[in-house]
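A protein chain is absent from this complex, but the other protein chains hold their places.
Coming up: chain A.
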Amino acid sequence: MPGISREEVAHLARLARLELKDEELDHFAGQLDDIIGAVATVSDVADEDVPPTSHPLPLTNVMRPDEVRPSLTSAQALDQAPAQEQQRFKVPQILGEE
């Protein structure tokens, strides 16, 4: 069994910018453990001679020529933005007061 600790869940939560309560850490640690355990059963059938698969199709070198294609207009680009200013996407404060 892989076994995922409470500390690892807290670390991942921090990286994902998720605020989790103490009891949630225990809760998710158990659930993630189950999920990882389930996925790990793949290892039972896939031996060392089977490389990890990142791409299901045997394709390589799919490229496009360096030719300009139409972009969105800035109005279209900003249309769905929750906030904008000076034709730019406006985002909340990045660094808190320190």
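Please note the rule applied: a contact is a pair of C-beta atoms (placed from the backbone, for glycine too) under 8 Å apart; a residue touches a chain by one contact, two chains touch by 3 or more; residues count from 1.
Going forward, contacts and distances are computed from a predicted model.
Of "Lipid II isoglutaminyl synthase (glutamine-hydrolyzing) subunit MurT", "Leucine-binding protein domain-containing protein", "Aspartyl/glutamyl-tRNA(Asn/Gln) amidotransferase subunit B" or "Ion-translocating oxidoreductase complex subunit B", only "Aspartyl/glutamyl-tRNA(Asn/Gln) amidotransferase subunit B" is the UniProt protein name of the chain excluded from the display.
As for the chain not pictured, it touches chain A at residues 15, 17, 54-55, 57, 59-74, 77-78, 85-95, 97-98.
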